[in-house]
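Here's a slice of the assembly, chains where they normally sit.
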């Protein structure tokens, strides 16, 4: 009751709308009524739910996160991506979404996003039925 | 195994203790041992768990969030509520709570809060058994 899919990210910091992929997996898994977890197995990325209608919303989320947690040479971790690890813990590596009648229980404006903080890379997302 | 209830918020940014409503729904759903997800289907609000004994705690959480992510005309999203979208992703739109012997497994000081960041409004909260 788990499926994994890949996300190709195109810049260092970017949010990718993965709602369609998650919805498709819910159908594949045959989940009718229950819940799923959308899980990011990476430590410099995250999963969030926010408005998917206007791309300026996630642009503003990214802008503010970059302002609050800028890249900096002052971090101890020597790989230059501590800001990405910090953003990952602030946003969180999973979202739990209810499923009713075979479809995700999302609000009108909600979409599920893969949050890349240290790209560009090929990433994995795990979806599991609860 | 899902119930929805309404929350009336009274100001732009306010946290409403919804622990009693959630507890009542757990009883209605007949959940004895398992878990529930408390889910916010809005993109300018969130769900958090924090101290419910002293209202100054959530007052301080709200104050700091407003300081870190103030309203600003500099955002791209034109509706003037980008700060609320950002706070929503920082806090997160759901909490998962264990249920044992028909009651929520919460710590002594914990309560469940609906976090309004773009009120006042009438909002929905979805509670689903896992």
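Lettered A and B in written order, each chain numbered from 1.
Everything below uses one rule, namely that a residue touches a chain if its C-beta (ideal position, glycine included) is under 8 Å from a C-beta of that chain, and two chains touch if they have at least 3 such contacts.
None of these values were measured; they are calculated from a predicted model.
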Total identical subunits in the assembly as filed, 2 in place: 3
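Basically, only the chains that are shown with their structure count from here on.
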Centre-to-centre distance between subunit B and subunit A (centres being mean Cα positions), rounded to whole Å: 20
Sites on subunit B touched by subunit A in the complex: 1-2, 37, 39-43, 68-69, 75-78, 82, 85-86, 88-90, 92-94, 96, 124, 126, 128, 130
Residues of subunit A that touch subunit B when the two form their complex: 33-35, 48-51, 54, 56-57, 59-61, 63-65, 68, 90-92, 95-98, 100, 105-110, 130
